[in-house]
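FYI, not all chains are in this one, though none of them got moved.
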Amino acid sequence: MTGQEMFDRGMEIRRKVLGDEYVDKALAKSGPFNEPLQELVTTYCWGWNWGREGLPLRDRSLINLAMIAVLGRENELKIHIRGALNNGLSKDEIREVLLQVGIYAGIPAAVDSFRIANEAFAQIDAEKSDDS
Amino acid sequence: MTGQEMFDRGMEIRRKVLGDEYVDKALAKSGPFNEPLQELVTTYCWGWNWGREGLPLRDRSLINLAMIAVLGRENELKIHIRGALNNGLSKDEIREVLLQVGIYAGIPAAVDSFRIANEAFAQIDAEKSDDS
Amino acid sequence: MTGQEMFDRGMEIRRKVLGDEYVDKALAKSGPFNEPLQELVTTYCWGWNWGREGLPLRDRSLINLAMIAVLGRENELKIHIRGALNNGLSKDEIREVLLQVGIYAGIPAAVDSFRIANEAFAQIDAEKSDDS
Amino acid sequence: MTGQEMFDRGMEIRRKVLGDEYVDKALAKSGPFNEPLQELVTTYCWGWNWGREGLPLRDRSLINLAMIAVLGRENELKIHIRGALNNGLSKDEIREVLLQVGIYAGIPAAVDSFRIANEAFAQIDAEKSDDS
């Protein structure tokens, strides 16, 4: 597979997981300084990793929520909560992940992650009512 | 539920996930200084968290491997690789988790975690041949 | 002790450390999604851990400030600075903790934590003048 | 060398790296609570560490960007991007550092750091047009 083919595969998965509207907005904001970052993220993260067959998208979302909550990367956590819903996780399953984060990475990680999850859910609900 | 009932529920799940032989050995090594730690781990981690219904044990193993690999806690990672196999994850699925750790938490986290996984698999295989 | 008794003990300590006004506000904001988080935090963190006899509340605040500053969890740090003052630590003692964070976890952790401490002190002072 | 001489050496380097305007503003905001932090930062970090001869300022900026991006300390990262430009790193070299952060500390660390870098560049550009 060429780098371009891997990039294309990654872009397809990225759009499927995060939604066209979200990805279009992210790309529009991203200028030339960010080009190699976009290449890295789309090709390796979305194309190579998310494109592998060994785990379904739902399971990849499970482990991503856990890892990003532990790392304390709140912007990325919000994006991947959106992705987790698109990949078929319910709000209650997301909650279970974040509770387990509290046990294995400590209460402050859980409290912060619940705050982010609530913000993400509110934002997504607001977008839905805008559409209707 | 009383604290004792939660402890008992936790001990049952802990034995189911990690195996009686492993848990018996861990408890035998653990003296009076560690008693409140054993209470915390069994009650809160195994009873309260692993005993919740919202996610199956297999999914809890998935996210645990991811979190513990990110945190760089190698002894715990080895124990939970054993648990993951008992909870029905295949070696190939465990590998997918650790590759994704490499993307989201960096290459050194993946390299260390693969080393631990190889050690865990070798140890478990050795125990099996001891039994036969 | 039942889970409910442990929860009640935790709620009492939580109110003593953080103040009724603060806890009432936090509970009012917290909807049904957060219920199991509230249970976890109140029962295990405040009831089980803070309710243990081996260390006075003042010492538990000391180590909490240090840990949360190292973890970079700024919202929680602000809350626990309030708790530390309520538990009898002076501003100067809090400062010593944060300087030591700088030595053992690096200058950026200290700089961020001093910023949060200044914000917390200003907020608490403003609340006091609102009351008068 | 006395502590005062080390402080003075540190202040000189700090002003050279971050610019007088920036340092003056930082010192003006910093009240008596922060005095020992200022002493620590200026004497040991800027005087002792940055004042050592074994690496040029440019190289110290390279490694600082990498470390602070890994640690997820965004305020400090923004300040040290300014310093890196003053120490002779180009925007393209800064980008290479942040891409390598993505490989060794994970994609979320890179995405957050690129966002901070873009904000820092925009702020510095805005200051330049204010001056003209």
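As written, the chain order gives the labels A, B, C and D, with residue 1 at the start of each chain.
The definition used in the following text is that contacts are C-beta pairs under 8 Å (C-beta built on N, C-alpha and C of every residue); 3 or more make two chains touch, one makes a residue touch a chain.
Keep in mind that this is a model prediction, so the values were computed, not measured.
**Q** Please state how many copies of the single repeated sequence make up the complete complex in this structure file, given that 4 appear here.
**A** Taking the entire complex into account, the copy number is 6.
In this section, only the chains that are shown with their structure count from here on.
**Q** If I superpose the C-alpha trace of chain A onto chain D, what rotation angle comes out, expressed in steps of 5 degrees from 0 to 180?
**A** Rotation angle, to the nearest 5: 120 degrees.
**Q** So which pair out of B-C, A-D or A-B basically repeats C-D, with more than half the contacts the same?
**A** Match found for C-D within B-C, A-D or A-B: A-D.
**Q** Determine the centre-to-centre distance between chain A and chain C, using the mean Cα coordinates as centres, and give it in whole Å.
**A** Computed value for the inter-centroid distance: 30 Å.
**Q** Measuring centre to centre with CA averages, how many angstrom lie between chain B and chain D?
**A** Each chain's C-alpha centroid was found; their separation is 41 Å.
**Q** What residues in chain A touch two or more of the other chains?
**A** Touching at least two other chains: 45, 68, 71-72, 95, 99.
**Q** Taking the touch rule as given, give the residues of chain C at its contact with chain A in the complex, in rising order.
**A** For chain C paired with chain A, touching residues are 31, 33-34, 36-37, 40-41, 45, 68, 71-73, 75-76.
**Q** Mind pulling up the chain A residues that touch chain B in the complex?
**A** Interface residues on the chain A side: 44-45, 48-49, 52, 54-55, 59-60, 62-68, 70-71, 92-93, 95-97, 99-101, 103-105.
**Q** Using the touch definition from the top, list the residues of chain B that touch chain C in their complex.
**A** It comes out as residues 1-3, 6, 36, 40, 44, 48, 52.
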